[in-house]
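Note that one protein chain is taken out, while the other chains of the complex remain in position.
And now, chain A:
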Amino acid sequence: MDTGFIIEKFILVTVIFGISLVIAMYSTYAERKVAAYLQDRLGPDRAGPFGILQPLADGLKMFMKEEIIPTTSSKWLFIAGPGLALLCACIGTAVIPWGSPVLIAGKVIPLQVSDINVGVLYIFGVVSLGVYGVMIGGWASNNKYSLLSAIRAASQNISYEIAMGLSIIALLLMTNTLSLKQIVEQQHGFNWNVWYQPVGFIIFMVCSFAETNRAPFDLPECETELIGGYHTEYSSMKLGFYLFAEYINMFVSSAVMATLYFGGYNYPGMDYIAAHWGPTWAPLFGTVILFAKIFFFIFFFMWVRWTIPRFRYDQLMNLGWRGLIPLAIANIIITGVVIAIIEKF
């Protein structure tokens, strides 16, 4: 392991981490602007032109607020909760291919931190760990509402993980690989997986909404029943960490959806661009395209939040267990049969 390799990866990790945080910051701003647009309001417009400095002001406020740790809470777990939530949200970015290898200063640099050959399963593992932050924080608060919210979050996550895993299996039957890099490379040009797996994509997307605790599945934070949910007792930047974790989760799931189903950094006409723009700018343009897709999905998350009302808890469970899981299994069987027929003839 040479030093150049470590420095290269270190820079890449730092850049991706920075980008995730900035996107999470501006997602809060975007969310309020989108909500305002959908409800025919103006939204934040005081801090800077068009309110562009609003996230900085919010961040400053979060840091300045008094921090309260309830005396009846278990202190270390109370502190560990938000940290774990943010950590689990961030480590998902490690296996996502952000672009095809780029030529910088005579050196070809892959825009992916680690191309492990079980990339899809890694993402899945990180998603399933994400619930610990909520559960530990909710339990450590020693508050009945927080505890109920933590339990809701746990059962919701487990239920929707099954449908999510089954929808990915149908995709893997087609791709024959677990490496995200290879999955993206198979979707060259406009040959995106979503054209072959539309049902799988819809199941995956609905499950991502549930896994990130976003509306219409934000039952752990259902304020009419649970006050503030698992972060009722949290204040100051610890609360900020939980909110940040939610937005980073949104960013990562958008990136995963774009990678698995919408071709990642592939776009129609990419061969033409690659031939004319050279090995430095063409891959970077692909990265820009990937981010455009990610931003669209983040917008879609917000669009749904401000359009569809929250589900009731039994409706959520019914949809997961009686709707999505059988649908996903049927999707696997149909995919398998079609692949078998194609290989036969």
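As a working rule, a residue touches a chain if its C-beta (ideal position, glycine included) is under 8 Å from a C-beta of that chain, and two chains touch if they have at least 3 such contacts; residues count from 1.
Convention: contacts and distances are computed from a predicted model.
Asks: Leaving aside the chains you can see, what is the UniProt protein name of the one that's missing? Options: "Multisubunit sodium/proton antiporter, MrpC subunit", "Xanthine dehydrogenase YagT iron-sulfur-binding subunit", "NADH-quinone oxidoreductase subunit J" or "Sugar ABC transporter permease".
Replies: The chain we cannot see is, by its UniProt record, "NADH-quinone oxidoreductase subunit J".
Asks: Consider the whole complex, including the chain that is not shown, and state which of A:A94, A:A150, A:L166 or A:M270 touches that chain.
Replies: Considering all chains, including the one not shown, the answer is A:A150.
Asks: Among A:F78, A:W98 or A:W139, which one is in touch with the chain left out?
Replies: Residue touching the absent chain, from the options given: A:W139.
Asks: Which listed residue, A:Y29, A:F78, A:W98 or A:Y122, touches the chain dropped from view?
Replies: A:Y122
Asks: Pick out the residues on chain A that sit against the missing chain.
Replies: 74, 77, 116-118, 121-122, 124-125, 127-129, 131-132, 135-136, 139, 147, 150-151, 154-155, 157-158, 161, 178
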